[in-house]
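Part of the complex only, each chain left as placed.
Per-chain numbering from 1; labels A and B assigned in written order.
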(Lines give C-alpha, C1' and ligand atoms only; values in the text may rest on other atoms or scores of the structure.)
Protein backbone atom coordinates (compact mmCIF):
# COMPACT_ATOMS: atom_id res chain seq x y z
CA UNK A 1 0.00 0.00 0.00
CA UNK A 2 1.42 3.31 -1.00
CA UNK A 3 0.57 6.30 1.11
CA UNK A 4 -1.10 8.59 -1.39
CA UNK A 5 -2.92 11.79 -0.57
CA UNK A 6 -6.32 10.08 -0.84
CA UNK A 7 -5.16 7.18 1.34
CA UNK A 8 -4.06 9.63 4.00
CA UNK A 9 -7.42 11.43 3.86
CA UNK A 10 -9.11 8.08 4.11
CA UNK A 11 -7.24 6.91 7.18
CA UNK A 12 -7.60 10.20 9.03
CA UNK A 13 -11.31 10.20 8.21
CA UNK A 14 -11.61 6.63 9.50
CA UNK A 15 -9.85 7.50 12.72
CA UNK A 16 -11.93 10.58 13.52
CA UNK A 17 -15.24 8.92 12.64
CA UNK A 18 -14.32 5.89 14.74
CA UNK A 19 -13.61 8.19 17.68
CA UNK A 20 -16.97 9.89 17.20
CA UNK A 21 -18.78 6.53 17.22
CA UNK A 22 -16.87 5.26 20.25
CA UNK A 23 -17.67 8.38 22.23
CA UNK A 24 -21.39 8.04 21.54
CA UNK A 25 -21.20 4.35 22.47
CA UNK A 26 -19.58 5.29 25.76
CA UNK A 27 -22.46 7.65 26.48
CA UNK A 28 -24.75 4.63 26.04
CA UNK A 29 -22.64 2.60 28.47
CA UNK A 30 -21.61 0.00 25.95
CA UNK A 31 -18.75 -2.36 26.60
CA UNK A 32 -15.46 -2.22 24.69
CA UNK A 33 -16.50 -4.57 21.95
CA UNK A 34 -19.84 -2.83 21.38
CA UNK A 35 -17.99 0.50 21.25
CA UNK A 36 -15.54 -0.94 18.75
CA UNK A 37 -18.39 -2.06 16.49
CA UNK A 38 -20.19 1.28 16.75
CA UNK A 39 -16.90 3.03 15.93
CA UNK A 40 -16.42 0.69 13.00
CA UNK A 41 -19.86 1.18 11.46
CA UNK A 42 -19.51 4.94 11.85
CA UNK A 43 -16.21 4.78 10.00
CA UNK A 44 -17.07 2.27 7.27
CA UNK A 45 -20.87 2.46 7.02
CA UNK A 46 -20.96 5.22 4.43
CA UNK A 47 -18.29 3.73 2.18
CA UNK A 48 -19.79 0.25 2.44
CA UNK A 49 -23.19 1.52 1.29
CA UNK A 50 -21.51 3.37 -1.58
CA UNK A 51 -19.64 0.24 -2.64
CA UNK A 52 -22.80 -1.87 -2.50
CA UNK A 53 -24.60 0.69 -4.68
CA UNK A 54 -21.65 0.81 -7.10
CA UNK A 55 -21.52 -3.00 -7.06
CA UNK A 56 -17.82 -3.15 -6.17
CA UNK A 57 -16.22 -5.12 -3.35
CA UNK A 58 -16.58 -3.19 -0.09
CA UNK A 59 -13.29 -1.40 0.42
CA UNK A 60 -12.60 -2.80 3.92
CA UNK A 61 -12.68 -6.39 2.64
CA UNK A 62 -9.59 -5.70 0.58
CA UNK A 63 -7.48 -4.10 3.26
CA UNK A 64 -7.33 -4.64 7.00
CA UNK A 65 -6.22 -1.11 7.81
CA UNK A 66 -9.73 0.20 8.47
CA UNK A 67 -10.35 -2.37 11.18
CA UNK A 68 -6.90 -1.67 12.61
CA UNK A 69 -7.40 2.08 12.57
CA UNK A 70 -10.65 1.63 14.48
CA UNK A 71 -8.82 -0.53 17.02
CA UNK A 72 -6.25 2.23 17.44
CA UNK A 73 -9.08 4.72 17.93
CA UNK A 74 -10.52 2.52 20.69
CA UNK A 75 -7.13 2.22 22.37
CA UNK A 76 -6.61 5.96 22.22
CA UNK A 77 -10.05 6.52 23.77
CA UNK A 78 -9.33 4.03 26.55
CA UNK A 79 -5.94 5.55 27.30
CA UNK A 80 -6.87 9.21 27.12
CA UNK A 81 -10.39 8.94 28.50
CA UNK A 82 -9.97 11.72 31.00
CA UNK A 83 -8.67 14.09 28.39
CA UNK A 84 -11.45 13.33 25.96
CA UNK A 85 -13.72 15.40 28.17
CA UNK A 86 -11.71 18.44 27.27
CA UNK A 87 -11.59 17.52 23.61
CA UNK A 88 -15.13 18.57 22.87
CA UNK A 89 -14.34 21.23 20.33
CA UNK A 90 -11.37 19.39 18.92
CA UNK A 91 -13.46 16.31 18.34
CA UNK A 92 -16.23 18.26 16.71
CA UNK A 93 -13.54 19.62 14.43
CA UNK A 94 -12.28 16.10 13.76
CA UNK A 95 -15.79 14.87 12.95
CA UNK A 96 -16.22 17.73 10.53
CA UNK A 97 -12.85 16.99 8.96
CA UNK A 98 -13.95 13.38 8.53
CA UNK A 99 -17.12 14.56 6.81
CA UNK A 100 -15.10 16.61 4.34
CA UNK A 101 -12.50 13.95 3.67
CA UNK A 102 -14.96 11.10 3.17
CA UNK A 103 -17.14 13.17 0.88
CA UNK A 104 -14.17 13.75 -1.41
CA UNK A 105 -13.08 10.11 -1.23
CA UNK A 106 -16.60 9.06 -2.24
CA UNK A 107 -16.81 11.50 -5.14
CA UNK A 108 -13.36 10.50 -6.33
CA UNK A 109 -14.24 6.78 -6.37
CA UNK A 110 -17.48 7.48 -8.25
CA UNK A 111 -15.75 9.64 -10.85
CA UNK A 112 -13.34 6.75 -11.41
CA UNK A 113 -16.38 4.49 -11.90
CA UNK A 114 -17.54 6.79 -14.69
CA UNK A 115 -20.81 7.92 -13.12
CA UNK A 116 -22.65 11.12 -14.07
CA UNK A 117 -21.71 14.09 -11.89
CA UNK A 118 -24.91 14.24 -9.85
CA UNK A 119 -24.64 10.56 -8.94
CA UNK A 120 -21.05 11.23 -7.84
CA UNK A 121 -22.28 13.99 -5.55
CA UNK A 122 -24.92 11.67 -4.10
CA UNK A 123 -22.24 9.01 -3.54
CA UNK A 124 -19.96 11.56 -1.88
CA UNK A 125 -22.77 12.62 0.40
CA UNK A 126 -23.55 8.99 1.26
CA UNK A 127 -19.88 8.25 1.94
CA UNK A 128 -19.58 11.28 4.18
CA UNK A 129 -22.79 11.11 6.12
CA UNK A 130 -24.27 7.62 6.10
CA UNK A 131 -21.87 6.12 8.64
CA UNK A 132 -23.24 8.55 11.20
CA UNK A 133 -26.79 7.65 10.22
CA UNK A 134 -26.16 3.93 10.75
CA UNK A 135 -24.48 4.74 14.07
CA UNK A 136 -27.49 6.74 15.24
CA UNK A 137 -29.99 4.09 14.11
CA UNK A 138 -28.02 1.44 16.05
CA UNK A 139 -27.96 3.48 19.25
CA UNK A 140 -31.66 4.18 18.71
CA UNK A 141 -31.60 7.92 18.12
CA UNK A 142 -33.09 10.00 15.33
CA UNK A 143 -30.00 10.48 13.13
CA UNK A 144 -28.23 13.77 13.80
CA UNK A 145 -28.26 14.22 10.05
CA UNK A 146 -31.93 15.10 10.34
CA UNK A 147 -31.71 17.28 13.41
CA UNK A 148 -28.53 19.21 12.97
CA UNK A 149 -27.51 22.42 11.39
CA UNK A 150 -26.23 22.07 7.85
CA UNK A 151 -24.70 18.60 7.62
CA UNK A 152 -25.39 16.51 4.53
CA UNK A 153 -26.08 19.74 2.67
CA UNK A 154 -22.42 20.70 3.22
CA UNK A 155 -21.46 17.50 1.40
CA UNK A 156 -23.66 18.45 -1.54
CA UNK A 157 -22.09 21.91 -1.64
CA UNK A 158 -18.61 20.40 -1.50
CA UNK A 159 -19.56 18.16 -4.40
CA UNK A 160 -20.56 21.16 -6.47
CA UNK A 161 -17.22 22.80 -5.67
CA UNK A 162 -15.48 19.60 -6.76
CA UNK A 163 -17.09 19.66 -10.17
CA UNK A 164 -16.58 23.39 -10.62
CA UNK A 165 -12.85 22.90 -9.97
CA UNK A 166 -12.93 19.98 -12.36
CA UNK A 167 -14.58 22.13 -14.99
CA UNK A 168 -11.85 24.73 -14.53
CA UNK A 169 -9.25 21.99 -15.05
CA UNK A 170 -7.63 22.47 -11.67
CA UNK A 171 -5.17 19.70 -10.76
CA UNK A 172 -6.68 16.81 -8.80
CA UNK A 173 -4.96 17.62 -5.50
CA UNK A 174 -6.24 21.19 -5.59
CA UNK A 175 -9.73 20.05 -6.53
CA UNK A 176 -9.88 17.57 -3.67
CA UNK A 177 -8.48 20.05 -1.17
CA UNK A 178 -10.90 22.79 -2.18
CA UNK A 179 -13.89 20.45 -2.12
CA UNK A 180 -13.05 18.97 1.27
CA UNK A 181 -12.25 22.47 2.55
CA UNK A 182 -15.66 23.72 1.42
CA UNK A 183 -17.49 20.96 3.25
CA UNK A 184 -15.51 21.68 6.39
CA UNK A 185 -15.87 25.46 6.15
CA UNK A 186 -19.61 25.35 5.49
CA UNK A 187 -20.23 23.01 8.40
CA UNK A 188 -18.04 25.04 10.77
CA UNK A 189 -19.66 28.32 9.78
CA UNK A 190 -23.15 26.81 10.02
CA UNK A 191 -22.51 25.64 13.56
CA UNK A 192 -20.72 28.81 14.65
CA UNK A 193 -23.44 31.11 13.34
CA UNK A 194 -26.35 28.74 13.94
CA UNK A 195 -27.21 28.72 10.28
CA UNK A 196 -29.87 26.27 9.32
CA UNK A 197 -32.53 25.71 6.78
CA UNK A 198 -36.06 26.61 7.75
CA UNK A 199 -38.02 23.85 9.39
CA UNK A 200 -41.15 22.49 7.84
CA UNK A 201 -44.13 23.67 9.80
CA UNK A 202 -45.31 20.63 11.79
CA UNK A 203 -48.26 19.00 10.12
CA UNK A 204 -50.21 16.64 12.29
CA UNK A 205 -49.83 13.35 10.44
CA UNK A 206 -53.12 11.55 10.33
CA UNK A 207 -51.82 8.19 9.34
CA UNK B 1 -37.40 8.39 -21.86
CA UNK B 2 -40.70 7.29 -23.25
CA UNK B 3 -43.72 7.63 -21.04
CA UNK B 4 -44.95 4.05 -20.82
CA UNK B 5 -47.70 2.84 -18.53
CA UNK B 6 -45.16 1.43 -16.04
CA UNK B 7 -43.13 4.66 -16.10
CA UNK B 8 -46.25 6.63 -15.28
CA UNK B 9 -47.10 4.29 -12.39
CA UNK B 10 -43.55 4.64 -11.20
CA UNK B 11 -43.52 8.44 -11.19
CA UNK B 12 -46.91 8.75 -9.52
CA UNK B 13 -45.82 6.22 -6.91
CA UNK B 14 -42.61 8.18 -6.31
CA UNK B 15 -44.53 11.42 -5.89
CA UNK B 16 -47.08 10.08 -3.41
CA UNK B 17 -44.50 8.21 -1.34
CA UNK B 18 -42.27 11.29 -1.24
CA UNK B 19 -45.21 13.34 0.02
CA UNK B 20 -45.88 10.75 2.72
CA UNK B 21 -42.26 10.88 3.87
CA UNK B 22 -42.13 14.67 3.83
CA UNK B 23 -45.28 14.91 5.92
CA UNK B 24 -43.89 12.61 8.58
CA UNK B 25 -40.63 14.57 8.55
CA UNK B 26 -42.58 17.77 9.12
CA UNK B 27 -44.24 16.19 12.15
CA UNK B 28 -40.71 15.61 13.49
CA UNK B 29 -39.80 19.24 12.87
CA UNK B 30 -37.09 18.49 10.36
CA UNK B 31 -35.69 21.16 8.10
CA UNK B 32 -36.27 21.22 4.34
CA UNK B 33 -33.24 19.19 3.46
CA UNK B 34 -33.95 16.54 6.08
CA UNK B 35 -37.53 16.36 4.83
CA UNK B 36 -36.28 15.98 1.27
CA UNK B 37 -34.07 13.07 2.27
CA UNK B 38 -36.84 11.36 4.24
CA UNK B 39 -39.16 11.81 1.25
CA UNK B 40 -36.47 10.40 -1.01
CA UNK B 41 -35.77 7.28 1.04
CA UNK B 42 -39.50 6.63 1.35
CA UNK B 43 -39.81 6.84 -2.42
CA UNK B 44 -36.67 4.95 -3.48
CA UNK B 45 -35.85 2.78 -0.44
CA UNK B 46 -37.93 -0.20 -1.52
CA UNK B 47 -36.73 -0.24 -5.11
CA UNK B 48 -33.11 0.28 -4.08
CA UNK B 49 -33.24 -2.73 -1.78
CA UNK B 50 -34.86 -4.77 -4.56
CA UNK B 51 -32.13 -3.76 -7.02
CA UNK B 52 -29.36 -4.59 -4.53
CA UNK B 53 -30.91 -8.03 -3.98
CA UNK B 54 -31.27 -8.55 -7.74
CA UNK B 55 -27.71 -7.31 -8.22
CA UNK B 56 -28.66 -4.68 -10.81
CA UNK B 57 -27.74 -1.00 -10.78
CA UNK B 58 -30.15 0.89 -8.48
CA UNK B 59 -32.77 2.42 -10.76
CA UNK B 60 -32.30 6.00 -9.55
CA UNK B 61 -28.62 6.02 -10.53
CA UNK B 62 -29.65 5.69 -14.18
CA UNK B 63 -32.22 8.44 -14.28
CA UNK B 64 -32.51 11.71 -12.39
CA UNK B 65 -36.28 11.85 -12.49
CA UNK B 66 -36.79 10.23 -9.10
CA UNK B 67 -34.74 12.90 -7.35
CA UNK B 68 -36.54 15.59 -9.34
CA UNK B 69 -39.97 14.16 -8.57
CA UNK B 70 -39.11 14.21 -4.87
CA UNK B 71 -38.04 17.84 -5.20
CA UNK B 72 -41.37 18.64 -6.81
CA UNK B 73 -43.12 16.86 -3.93
CA UNK B 74 -41.22 19.04 -1.47
CA UNK B 75 -42.13 22.20 -3.37
CA UNK B 76 -45.78 21.21 -3.49
CA UNK B 77 -45.77 20.56 0.25
CA UNK B 78 -44.13 23.92 0.94
CA UNK B 79 -46.57 25.78 -1.29
CA UNK B 80 -49.77 24.05 -0.23
CA UNK B 81 -48.92 23.55 3.42
CA UNK B 82 -52.17 24.91 4.72
CA UNK B 83 -54.21 22.75 2.47
CA UNK B 84 -52.32 19.60 3.34
CA UNK B 85 -54.15 19.61 6.65
CA UNK B 86 -57.35 18.96 4.82
CA UNK B 87 -55.78 16.33 2.60
CA UNK B 88 -55.76 13.64 5.23
CA UNK B 89 -57.96 11.18 3.41
CA UNK B 90 -56.64 12.11 -0.01
CA UNK B 91 -53.09 11.50 1.11
CA UNK B 92 -53.93 8.21 2.69
CA UNK B 93 -55.44 7.30 -0.65
CA UNK B 94 -52.26 8.44 -2.42
CA UNK B 95 -50.07 6.41 -0.10
CA UNK B 96 -52.19 3.37 -0.79
CA UNK B 97 -52.01 4.01 -4.51
CA UNK B 98 -48.22 4.19 -4.20
CA UNK B 99 -48.22 0.85 -2.42
CA UNK B 100 -50.17 -0.76 -5.24
CA UNK B 101 -48.16 0.82 -8.03
CA UNK B 102 -44.75 0.03 -6.57
CA UNK B 103 -45.71 -3.55 -5.81
CA UNK B 104 -46.55 -4.09 -9.46
CA UNK B 105 -43.39 -2.29 -10.64
CA UNK B 106 -41.33 -4.56 -8.39
CA UNK B 107 -43.00 -7.75 -9.57
CA UNK B 108 -42.67 -6.67 -13.19
CA UNK B 109 -38.94 -6.04 -12.86
CA UNK B 110 -38.40 -9.39 -11.14
CA UNK B 111 -40.37 -11.29 -13.77
CA UNK B 112 -38.12 -9.67 -16.38
CA UNK B 113 -35.12 -10.90 -14.36
CA UNK B 114 -36.45 -14.43 -14.72
CA UNK B 115 -37.02 -15.14 -11.03
CA UNK B 116 -39.40 -17.80 -9.69
CA UNK B 117 -42.90 -16.48 -8.97
CA UNK B 118 -42.65 -16.48 -5.18
CA UNK B 119 -39.40 -14.47 -5.27
CA UNK B 120 -41.16 -12.00 -7.58
CA UNK B 121 -43.92 -11.58 -5.01
CA UNK B 122 -41.36 -11.03 -2.27
CA UNK B 123 -39.62 -8.42 -4.45
CA UNK B 124 -42.94 -6.70 -5.17
CA UNK B 125 -43.70 -6.58 -1.47
CA UNK B 126 -40.22 -5.20 -0.72
CA UNK B 127 -40.57 -2.58 -3.46
CA UNK B 128 -43.97 -1.50 -2.16
CA UNK B 129 -43.40 -1.51 1.55
CA UNK B 130 -39.70 -1.22 2.40
CA UNK B 131 -39.40 2.50 1.65
CA UNK B 132 -41.87 3.15 4.45
CA UNK B 133 -39.94 0.85 6.77
CA UNK B 134 -36.66 2.71 6.16
CA UNK B 135 -38.51 6.00 6.68
CA UNK B 136 -39.88 4.84 10.01
CA UNK B 137 -36.53 3.46 11.19
CA UNK B 138 -34.88 6.81 10.37
CA UNK B 139 -37.47 8.83 12.28
CA UNK B 140 -37.10 6.32 15.13
CA UNK B 141 -40.55 4.75 15.13
CA UNK B 142 -41.58 1.12 15.03
CA UNK B 143 -42.38 0.74 11.32
CA UNK B 144 -46.08 1.18 10.56
CA UNK B 145 -45.75 -2.00 8.55
CA UNK B 146 -45.73 -3.87 11.84
CA UNK B 147 -48.46 -1.90 13.56
CA UNK B 148 -51.00 -1.24 10.89
CA UNK B 149 -53.98 -2.99 9.51
CA UNK B 150 -53.25 -5.12 6.47
CA UNK B 151 -50.30 -3.50 4.71
CA UNK B 152 -47.55 -5.73 3.37
CA UNK B 153 -50.06 -8.56 3.26
CA UNK B 154 -51.99 -6.58 0.64
CA UNK B 155 -48.83 -6.60 -1.51
CA UNK B 156 -48.59 -10.37 -1.21
CA UNK B 157 -52.26 -10.72 -2.20
CA UNK B 158 -51.71 -8.39 -5.16
CA UNK B 159 -48.77 -10.54 -6.20
CA UNK B 160 -50.96 -13.63 -6.21
CA UNK B 161 -53.51 -11.79 -8.35
CA UNK B 162 -50.69 -10.84 -10.73
CA UNK B 163 -49.67 -14.43 -11.28
CA UNK B 164 -53.24 -15.66 -11.57
CA UNK B 165 -53.84 -13.12 -14.35
CA UNK B 166 -50.57 -14.22 -15.90
CA UNK B 167 -51.67 -17.83 -15.75
CA UNK B 168 -54.92 -16.87 -17.51
CA UNK B 169 -52.87 -15.15 -20.23
CA UNK B 170 -54.40 -11.74 -19.66
CA UNK B 171 -52.56 -8.93 -21.46
CA UNK B 172 -49.84 -7.21 -19.45
CA UNK B 173 -51.70 -3.93 -18.96
CA UNK B 174 -54.74 -5.72 -17.59
CA UNK B 175 -52.60 -7.91 -15.33
CA UNK B 176 -50.79 -4.91 -13.88
CA UNK B 177 -53.98 -2.93 -13.40
CA UNK B 178 -55.78 -5.80 -11.70
CA UNK B 179 -52.83 -6.55 -9.42
CA UNK B 180 -52.31 -2.91 -8.39
CA UNK B 181 -56.08 -2.54 -8.00
CA UNK B 182 -56.20 -5.54 -5.67
CA UNK B 183 -53.48 -4.17 -3.42
CA UNK B 184 -55.29 -0.84 -3.24
CA UNK B 185 -58.72 -2.35 -2.70
CA UNK B 186 -57.56 -4.74 0.01
CA UNK B 187 -55.78 -1.98 1.89
CA UNK B 188 -58.72 0.43 1.60
CA UNK B 189 -61.23 -2.19 2.73
CA UNK B 190 -58.97 -3.29 5.59
CA UNK B 191 -58.72 0.26 6.90
CA UNK B 192 -62.41 1.06 6.32
CA UNK B 193 -63.64 -2.05 8.10
CA UNK B 194 -60.79 -2.30 10.59
CA UNK B 195 -59.83 -5.68 9.30
CA UNK B 196 -56.64 -7.02 10.71
CA UNK B 197 -54.94 -10.26 11.45
CA UNK B 198 -55.09 -11.50 15.02
CA UNK B 199 -52.30 -10.32 17.25
CA UNK B 200 -49.93 -12.72 18.85
CA UNK B 201 -50.67 -12.97 22.53
CA UNK B 202 -47.89 -11.03 24.26
CA UNK B 203 -45.28 -13.36 25.64
CA UNK B 204 -42.99 -11.88 28.19
CA UNK B 205 -39.60 -12.17 26.53
CA UNK B 206 -37.06 -13.38 29.00
CA UNK B 207 -34.00 -12.52 27.02
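FYI, a residue touches a chain if its C-beta (ideal position, glycine included) is under 8 Å from a C-beta of that chain, and two chains touch if they have at least 3 such contacts.
Source: prediction; values computed, not measured.
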Expanding from the 2 chains in view to the entire complex of this file gives a copy total of 3
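Note that in this section only the chains that are shown with their structure count from here on.
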Distance between the CA centroids of subunit A and subunit B (whole Å) is 30
Counting only contacts in the complex, subunit A reaches subunit B at residues 52-53, 55, 115, 118-119, 122, 133, 137, 140-143, 145-147, 152-153, 196-207
The answer for subunit B against subunit A in the complex is residues 20, 22-35, 37-38, 48, 52, 55, 57-58, 61, 64, 67, 77-78, 81, 84-85, 88, 91-92, 95, 137-140, 144
